[in-house]
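Of the protein chains in this complex, all but one are displayed in their positions.
Take a look at subunit A:
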Amino acid sequence: MIRTAWRNALAHKARLAMTMLAVLLGTAFVSGTLVFTGTLSGAYTRSSEKSFTDLDVQLRSATNAGGHDTRRLLDELLLRRAAALPGAQRATGTVSGFAALADRHGKLVGQGWKTRGVGYSSPGHGRPAHGSGAPGNGASVDGGPGFSMVEGRGPVAAGEVALDVKTAERTGYRVGDSVRLSVSGPVLVGKVTGLFRTDDGNVAAGGTLTLFDTATAQRLFAAPGHYNQIDLTAAPGTTPERLKREAAKLVPHGVEAVTAAELTDEQADENTTSFRQLAQVLLGCAGIALFVGVFLIVNTFTMLIDRRTRELALLRAVGATRGQVVRAVLAEAGLVGLVAGAAGLACGVGVAAVVRAVLSAAGANLPDGPLVVGAAPVAAAPALGVGVTVLAAWAPARRAAKIPPVAALSAVHAPPGARSLAVRNTVGAVLAAIGAVLAAAASAIPGGRIALGLGAVLLMVGVLVLTPLLSRPVIAAAGPALRRFGTAGRLAGQNAVRDPRRTAATASALTIGLALVACLSVIGASANRTVKELAASNWRADYQITMANDGPLTAGTEAALRRLGEVTATSPRREVPAQVKGAEPTVVGFRASDIDRLLDMHFAEGSFAPGNTAVVDRKTADSNGWKLGDTIQVTWPDGFRSSLKLTGIYVNRLDGGVKTDISVMDPHLNRVTDNQIMVKTEGGPSERAEAALRRTLGDSPAIKVENKDEVVGGITGTVGLVLNVLYGMLVLAVVIAVLGVVNTLAMSVHERAREIGLLRAVGLDRAEVRRMIRLEAVAISLLGGVLGVLLGAFLGWALGELVASLGFDSWTLVLPWGRLVLVVGAAALVGVTAAVWPARRAARLDILAAIRTE
């Protein structure tokens, strides 16, 4: 049976080409994703391992300190005591944080989140000596982990910095130059005293590293006399574990000791997790592509079996059982899947290598490392190939088994095609109805997300099941348009609905991809409109000031802005982790006196009031039964509690929770930082006002000053970017759908060779034959496109309703007609593209061969 399967697969390799290609593309995407993310994850992990080579044990603020800020515990005293541990050879305190460096044109160097500044402290037994780096080429300097000065010396005083060599090369900065830096507020100017080489992972990945003297770094990133972490090196003969045990006895509550091995594991886990998310999105798209491929495979095997009816009947006549026939078909499918999957694996590895090279060439600065081809992709690609193909061939195989042996003998071997669609239509209608109701009602019932997900899947499946039924009216609706193309158009319309199952399966592949595209378009357009309307109804500020990396701004920033003559109102937005029973564990601080001029919070009752007060959104108030005048308890990060009087209840517009005046929270904060600063200027936004703000911030490269339009543009731009990435991912599904249309047309041309020959004999010329095939393809593709757009728009609406019901009550449904029409147009283009090769074949058919009688 295997040999029969193999022979059959070989005999039909042309017919199976599209199936192979579809499976290959899908599995290549899967294995490419796994190899690419595995490789990057491995490379990042290796580069972070390097960062831990100079330490054995690290003391740091405990990760689960119950919201308490314990960084203050990492001080000079602890460093000294840690250095005195019997197992410790050396203890180094380090302070580091975000530090943006401006290039000669004032632009940020490197990507925002990878630019780091580090306190440069020489080691010692607890004595943080400043910059004892010996100048000289390549001489290793005891300047903390992995910094070796190649030029100049390390920074020893405020206003001095050292840059990594890579950054210096990129910017052209040299020793003696003045550079502008921004950490979390107004700009700093530093003089470059030295350049160093580092194997820091972030620098390898395109970031920058700036060294400060320890005191400056402590002032910038922690507090005077404090560190972010203390790194210990074990004395000879002491294992890291033993040192860890010694250190654990020493450290106060809230500080923990971890070994380098544990740090490496953590980092590896973190990398794996972040790449797993990327992988999940990519694999989701690959899954859709493979699912789309299933339709193509079903069509191919149905056609192969119809054509082999006699042959299979003969097998049955000479004694093969039904089971053997099924197994023969499935074995053939399995072989096809295996070959395609193996080829897919090879292509996937290639694609991963190429993508990495292309990204690197485009300046993405990915870490180096060998291509990691793990067991997962090696196993997944062939397994998926076989699985998908065999699963898709299941139904056709069952049909093959039902061919009666007598079919071998009868002269007329009509393929068992004319089965009733009644059952199918009933099932489809029921599924679609349940799905539609679930999706539409999702916003009104608890557990709406699950209901919507389930409803969407049911509706989608229902419509796919119903597509044969829908194909006739939809394509009939295109009749008048088709008839404009004369006989070729009329015949194309009729041919398109001749085998409703095949047409439906072909169109369905397109329906899936285009439904997702349409759904995303609706969501994207609605999100953009919603953001704009929210901004219009909430925003009163003229400018919003944030860090380029969305990091914290120092408190001094707002103070500097307040002093400016043009500024009439400012308020920070200070998010603090604080426990409030019955509310989100975050309390937001505003400058209560100014906030009304900067933000319309849509108060339903009351307003902001000075003193120990708070306001809360209506939903939270209702769920806790809070009323104006009630007192709520807040536990601050330092452990202290405040009783705040409720003076206002506002309508939730995107941003809910407990809000209070900054004067209430500031006493409980170790280090005051702002997430953003809102500014109102005299006479509204103007170039002059903006210039004044920027000047006050020292034209810092790391700080963004944006007006309302720019903020909205930033958000809509991000939405657009995400959508474009997703559209890009769906391209593969559409490509496979195109292959499906090509496959179906090629089959049709082959099966209708005699018809085409007859048409040619009685007077249809080649151009008209090509047009006939092209129009058939367009009709099938439009069927898929129209169903997809309708389905996608409906799902987009349902998703929006759900979002609105989850508190996002300003969600505005927008149907982007232009884009939806574009999607339908794309479907037509798919048809035209897919028809190129089959139409050419049809036009070249030899008339005589076609009409010759056997």
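Convention: contacts are C-beta pairs under 8 Å (C-beta built on N, C-alpha and C of every residue); 3 or more make two chains touch, one makes a residue touch a chain; residues count from 1.
Everything below uses one rule, namely that contacts and distances are computed from a predicted model.
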* To do: Name the absent chain as its UniProt record does, using one of the following: "Heme exporter protein D", "NADH-quinone oxidoreductase subunit F", "ABC transporter ATP-binding protein" or "L-serine deaminase".
  => "ABC transporter ATP-binding protein"
* **Sole residue of A:10, A:157, A:628 or A:761 that reaches the chain not shown, by the stated touch rule** => A:761
* Please pick, from A:495, A:570 or A:620, the residue that touches the omitted chain in the full complex. => A:495
* Tell me where the left-out chain touches subunit A, residue by residue. => 486-487, 490-491, 494-495, 498, 754-755, 758-768, 847-848, 851, 853
